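Removed from the display is one protein chain of the complex; every other protein chain stays in position.
Chains here go by letter, A and B, matching the order in which they are written, and residues are numbered from 1 within each.
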Amino acid sequence: MKQVAAMKEAAETSKLSCGELYSQFTAKKVIAILIVVGLLVVSVIVATMLGAVSLSVGEVLRAIIARPFPGVESTAMTDVIVWHLRLPRIVMGIIAGAGLAIAGAAMQGSLRNPLVSPFTIGVASGATLGASIAIILGFGLIGTGRFVVMGNAFLFAMATALVILGVGRLRGVTPESFLLVGIALMSFFGAATGLLQFVATEGQLAAVVHWTFGSLTGSTWTNILLVSIVLSVCIPVLIRYSWDLNAMSCGGDEVAKSLGVNCGRVRVVSMLLASLIAAAIITFTGLIGFVGLVAPHITRYLVGGDHRFLLPGACVLGAVLLVIADTLGRTVASPTVIPVGIIISIVGAPFFFFLLMRQRRQFWQ
Amino acid sequence: MAIKLAINGVTFSYGSRTALSDATIAIEAGELGGLVGPNGSGKSTLLKCINRILNPKCGTIMIEGEDIGAASLKEIARRVGYVPQSAHSIFPSTVFDAILLGRRPYVTWGISGRDKQIVLETISLLGIEDLAMRRFTELSGGERQKVLIARALAQEPQVILLDEPTSNLDIRYQLEVLEVIRKLVTEKKITAVMAVHDLNLAARYADKIICLYKGRIYNVGLPTEVITAETIRTVYGVEAVINGDSACPHIIPLAPVGTKINIT
Partner (left out) sequence: MHKRTLVLTIALVIAFGLLAAASQTILIIDSAGRVVEIPYPIERVVVLNSGSVGIIRSLGAADRIVGISTIVARNPAFWGPIAKLPQVGGIKDINFEAVIALQPQLVLNFGTHPAVNIEEIARKLAPAGIAVAGIDSFRFATLYQNIATLGRIFGNIGRAGQLIAFYQDILDLVAERVAGLMPEEKVRVYAEHHAGQFRSFGPGSDWHKMIGWAGGVNIFADTLRPFVTVDPETVLERNPQIILQDSRRAPLGHGIIATTPLTDYLAVFVDRPGWEQIAAVRDERVYLVSPAIGSGTGKFIGTLFFARIFYPELFADIDPERVLQEYYRQFHGQTFNGIFVYPQR
């Protein structure tokens, strides 16, 4: 009798310790994300202080405070630099990094493929074609003046997303069909862009090339507002899909279905939302690709593959990466600006490589 | 005893190829049904039709007298657990997280204390406490299979479906896993349907054998009734002798039908 009680107790403690271990494990993930949030705060503060024009910390702070509190004095020049040049590009860096990273993470999960990024499925090539049509043929479907290029880029990027929706309806929703259609779309849009370049003048060609270099220079509060609206609709839906994405990336479609996941719908909707996010961002920034591939992987290294932590974590990490990369890009060779897309690949790729090499365990199998 | 799982006239085809036609079976609570038959006879198809991973063309599936034809996948997932042949995870996750997925039919985003409690109970039920914090991808085949069973149990199912759970395991793990399943069915009064390749193991662990042949049910009954030399000859095309006592037949396969037998 005594023995049985002792055994029961032993079982109790082992059960408890197991649960405690898991609580610790979860807490570690939350702490990791909080550390990245802290890093974001620090990098945003540093980014606001740094720039081609050397402003003191006091000047920057006064300029920031002067808007909400008109009593504080600041010069018109610092006001413009802080409120119209630095803050918009930093804020755009945050939301673009967050958006591209979560789009990448969601796509990798729902297609069960670590190589996927928002650009793999043709969204970027679609946007490039749209921009090229506007620049070279002077033809736009929506928008006037300087917004023609943006409007066209967005429309063509979204056309890609709609093709994806059509694929889901017509050809079944396996990861393979999305990847193959993505590759087909990329080659088609790439070829169409190439064809257009035959009739382009040198000036138009230069403008297309300039557009394809991702940059945060053109960021304005209006652009930020538009992208934020898209993100604030799409990101919560993607995060709500965390469990479904876990089931799909962990066990495959059959297992996910047996757990009550409507795989087809989850895949189509998450792909559509991820494309929408990417389209909205690259419409205003041009092509910033690498962050969508690398941020999810670095986050996976930090918090594991559970999408409940991975998706928000990737958002924060993507934001940090883009803010740091852009700050480097505009300070290392000041007053020359190196496009953020180039910096993020130059700095991000070796860092990513380092993480992969350091990782004893297999990242995925 | 009430009939827990009733499959009535279920038919399924992949395009124009009919994989399963007019399958009708009834399995009671606490009963382990062993699904046998050669490759391509429709074992996996039948299992997947039961929890609607595949949508049958016609026929009904009733659990406790209730037709689940109109139920959502989520509702079905609360009643039917599924253990695949093997699972390959693309992205790393811990065993605890893998089992926690079994709670997916009950949660939307946050997990409750009860969800965690059930996962912990399942872990201790299967005696895999020491694996809980390991990565699923680092486990051996047998350990993985136990985790997959644990996940299905975390669904708190009335019916559990197992698709050849032992086919990739060595002999020790085969027995271990089957013992676990047998124990669960008997103790928790779960209804189980398990596809098995090994006729000896099927005969030993199943209460009832369902033999599929070319997409149709060839024979249903007690192991001794179904697993006969005649059945094996027709269904598998193999000559065999059956030894052993009446409760648990033991099969010794000799040669494919039509070849000369060299064993004396």
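Worth a mention:
As a convention for this text, a residue touches a chain if its C-beta (ideal position, glycine included) is under 8 Å from a C-beta of that chain, and two chains touch if they have at least 3 such contacts.
Just so it is clear, the model here is predicted, and its values are computed rather than measured.
The chain not shown here is in contact, across the full complex, with A.
Note that of A:R86, A:R267 or A:H297, the residue touching the chain absent from this view is A:R86. For the chain missing from the display, the contacting residue among A:F189, A:W211 or A:Y241 is A:W211, taking the whole complex into account. Of the candidate positions A:S23, A:S56, A:S187 or A:T220, contact with the unshown chain belongs to A:T220. By the touch rule set out above, chain A reaches the unshown chain at residues 51-53, 76-77, 80-81, 84-86, 88, 145-146, 198-199, 201-204, 206-207, 209-211, 215, 217-218, 220, 330, 333-339.
One rule holds for everything that comes next: only the chains that are shown with their structure count from here on.
Between chain A and chain B, the centres computed from C-alpha atoms are 42 Å apart.
Those residues of chain A whose C-beta lies close enough to touch chain B in the complex are 11, 14-15, 18-19, 21-22, 25, 108-109, 112-114, 239-240, 242-244, 246-247, 249-252, 254-255, 257-262, 300, 304-306, 308, 361-365.
Against chain A, in their complex, chain B makes its touches with residues 48, 51-53, 72-78, 80-82, 84, 87-94, 96-98, 101-102, 104-105, 107-109, 116, 120-121, 123-124, 129, 132-133, 135-138, 152, 155, 161.
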